[in-house]
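And now, chain A:
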Amino acid sequence: ANKDTKSKDEKKALVIAYDRDAETLNHIKTSDYHNALTYIFDKLVSRDNDFNFHPGLAEKWETSEDGLKWTFYLKKNVTFHDGSKLTAHDVKWTIDTIKDPETASPAQSEFEPIKEIVVEDDHTLSILLDKPYPNLLFRLSSTAAGIISKDAYEKCGDEYGSKYAIGTGPYKLKEWIKGDKIVLEKNPDYEWGPEWMENNGKPLIGEIVMKMIPEENLRMMELEAGNVHIVRDLTPTMMGSIEKNADIEIFTGGAPRLGYLAFPTDKEPFNDVKVRRALNHAINKKEIIDHVFRGHAEVAHGYLPPILKEEYYEGSEKDGYEYNVEKAKQLLKEAGYGDGLTLNLAAENASNYGRLAEVLQAQLLEVGIKTDIQLYESSSYTDMLKEGKQELFLRMYGWQNADILDWFLSSKQFPFPNHSRWQDQKTDDLIQAAEQVPTWEERVKGYHEVQKYLIEQAVWVPIYIPSNSIAVRKEVQNFKFDPIAPDYNDGVYME
Partner candidate 1 sequence: MLEVKDLKVHFRIGKGLLPKQGNYLKAVDGISFDIKYGETLGLVGESGCGKSTTGRAILGLLKESKGEVLFEGKQLLTMKKNGLKTVRKDMQLIFQDPYASLNPRLKIGDALEEVLIVHKMGNKERRKARVEELMEMVGLNKHHLSRYPHEFSGGQRQRIVIARALAVNPKFIVCDESVSALDVSVQSQIINLLERLQEELNLTYLFIGHDLSVVNHFSDKIAVMYLGKIVEMAESNELFENPRHPYTRALLSAVLLPDPELMQDLSVIEGEIPSPLYPPSGCRFHTRCKFATEKCAQEEPLTRKVDDHHFVACHFNLD
Partner candidate 2 sequence: MEEPILEITNLTTSFYRKKELLPAVDNVSFSISKGQTVCVVGESGSGKSVTALSIMRLIPEHAGKITGGEIVFKGKDLLKLSDKDMRAVRGNRVSMVFQEPMTTLNPVFTIGNQLMETIMMHQNVTKKEAMEKALEMLKKVNIPSPAQRLQQYPHQLSGGMRQRVVIAMALVCKPELLVADEPTTALDVTTQAQILKLMNDLKSQTETAVLFITHNMGVVAATADKVIVMYCGRIVECSDAKTIFKDPKHPYTIGLLKSIPKIAEPQKKLFSIKGSVPAPGQIKKGCRFQSRCELVTEQCRLEEPPLIEKNGSLVRCWQI
Partner candidate 3 sequence: MVNYIVRKTFLMIPALFGLTIIVFMILHLSPGDPVDLIAGPNAPAEVHENIKKDLGLDQPLHVQYFTFIGHLFKGDLGVSILQNRPVADIIGERLLVTFEIGIYALIFSFVVSIPIGVVAAIKRNTLADYASMTGALIGLSLPTFLFGLLLLYFFAYKLGWFPLSGYGTYKHLVLPVLTVGLTDAAITARMVRSSMLEVIRQDYIRTARAKGLEEKSVIFKHALKNAIIPIITLFGMRLGLIFGGSVIIETVFSIPGIGKLMVDAIFSRDYPIVQGSMLILAALVLIGNLITDILYAVFDPRIKY
């Protein structure tokens, strides 16, 4: 769109600050996907900023009648960073390796529905399924499905993932100084960008530097000083000072995330729906959004974030629970807790959870619930949840579709990840009904039912939907917001 008046500076590196380093750039071996992977690897299927699927490395695909066979036609003349040609063998190898239990890849289960991959010819392959799997495109578009050069992977051995990462993406791994920065340089041969992008040829930015700056205040200072151009995942604490800075623009958009307060629903007093509803009424979400998140979040009414458009149940707000201290007290009294309750409130040890917990503590006190806050570092936190020691606890999930409800709330996931310990026949039935329908429309409907029921049962207290905010300095032109990972070859350039 921007037929520019501004000059493009290809030599200027784009510096992005991250709070932590990648563990490894071998995405087969981790689920901790670093943004760098997005630029180094291409997927068969590409997804635009509105979650629509487009051709990626596959220029087109076909589905058989019964939906059990998918045929993908690869683009020709695609080369890996090491110069070798992309073939269907590489694709097959990548997915097979992930699927192989020996590999112990965390993504193994995501490709479970794939029965077999058949290489038809160098540029054609078929994916055979056991049963219809409408989510296949989503899987194939995820970072986990980035296509690796088989030869390079085998050649690099142990050094793959730390020294080398060979894909077909618009950027190549130039240097990785552990703990300090990852430097990506432009892939000069790149010609196969997805059609939907503004620029699908060579990248316009010569180098991307991903700098690790764990300290939040340092990231801000660096941004203000102009040493860093983009800071992602802005936390509300960071907003205050940069909002006033004219050189910095903040892009905000919804994110497929949702923060909630949960509790073990199989234990006293949470097994009483009245108590659960009381908790829902007790929380002043507006206050939390305004002050803890400084406006950079939205109130969550239901169990899915509205960004998931069709899957999101529109009636959430109407059916949900409004802030009403009196009602909460009343309900507690009815449940037999008129004299108040003393509970633990657990959260993960990261800045916002702590603050949120403190505010919740104050709000819950209003309805007579006294809480002790206990913060955990992440490993201990999951462990505690697995062991079932939780009382009240704060969580946030991020997922791009309604499968997440199955994941957290169906009884086959008990006790973990079903950490609210919700074992309910009706929920199970509803979810199963929604999952096993052939069409998207029916699925959406089914999930609406699930959401409605969950709201009624007050299984969680949904609290907020954080915005995804990205601070971008003015040197970065034509920046486009993307809730998951911005595409820097989508016409973005440095001034």
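How these were chosen: all candidates are chains of the complex that A comes from, given by their letters.
We adopt the following convention: contacts are C-beta pairs under 8 Å (C-beta built on N, C-alpha and C of every residue); 3 or more make two chains touch, one makes a residue touch a chain; residues count from 1.
Computed from a predicted model, the values in this text were never measured in an experiment.
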- Query: If you had to name the candidate from 1, 2 or 3 that touches chain A in this complex, which would it be?
  - Reply: 3
- Query: Where on chain A is candidate 3 touching in the complex?
  - Reply: 20-21, 23-24, 26, 29-32, 101-109, 158-159, 161-162, 177-181, 211-215, 218, 221-222, 225, 227, 377-384, 387, 397, 399, 407, 417
